[in-house]
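Missing here: one protein chain of the complex. Every other protein chain is in place.
Now for subunit A:
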Amino acid sequence: MQANSLVLDHVSKHFTQPNNGAALQVLDDIALNIAPGEFISIVGASGCGKSTLLRLILGLESEFEGQILLGGRAIRGTGLERGIVFQDHRLFPWLNVRDNIAVGLKNSPLASAAKQQVVREHLALVGLERFAEAYPHQISGGMAQRVAIARGLVNRPSVLLLDEPFGALDALTRARLQNELQRIWAQENITMVLVTHDVEEAVFLGDRVVVMQPNPGRIKRIVDVGLPHPRQRSDARLVALRDDVLGDFLDA
């Protein structure tokens, strides 16, 4: 699928609180233009509305103010041109790895032979060919997250949304999967929106880093990383940027 620009046009979101019926503002006037194929990182403390923002883009929540445009058209509901990787991998425990990846293709227009081929390719993309028959409870958390990434990619979406995909993993696995994600992104020409509370991860992967602040969730500033991919973690410029962004949270 052709990469498309994603425009968040002054998006705000209120929830009605279940206990007292009062409105709780979670997102305030989010404005962001994301170029086709761009890698956007969103960092912010927990509770500042990052997941809510992704759910709006994904189309799981349709009540909000403002507009979300993909390729110039307002999004309506969910769509196969937008993929998602949730924080808790959310694989179906009753399906093996191969069938979990195929879940993404359930409503794709491809013929069934083509679907099998696509699933095989994506098993290879995330390096899990040998685990095609394994069930989610038989694989590690890192593998499960790779399966979830493969499931998010099988439709060749123009945008892949990632909600703290590596948050629950140990540091070594996390670093490995970050490299892997960078490779996949470079290879697939897909717009990626990665939500994280890990500043280092945000800076390492993002073309731009959107720093959010809470109550209500809003954009504090947008940092241009401006370094070519693939990057080295130890790059002095990355380290400096990381410290710069971390400063936003320390003096908040």
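Just so we're on the same page, contacts are C-beta pairs under 8 Å (C-beta built on N, C-alpha and C of every residue); 3 or more make two chains touch, one makes a residue touch a chain; residues count from 1.
We take it that contacts and distances are computed from a predicted model.
With the options "Ferredoxin", "Transketolase", "ABC transporter permease" or "Urease accessory protein UreF" in hand, the undepicted chain maps to the protein name "ABC transporter permease" (source: UniProt). Shown as candidates are A:Asn107, A:Gln187 or A:Ser234; the residue that touches the absent chain is A:Asn107.
One of A:Leu6, A:Leu32, A:Leu58 or A:Val223 touches the chain omitted from the figure, and that residue is A:Leu58.
In the complete complex, the hidden chain is touched by one of A:Thr16, A:Asn33, A:Ser46 or A:Thr78, namely A:Thr78. Where subunit A meets the chain that is not shown, the touching residues are 58-60, 78-80, 82-84, 86, 88, 90, 92-95, 103-104, 106-107, 134-135, 137-138, 155.
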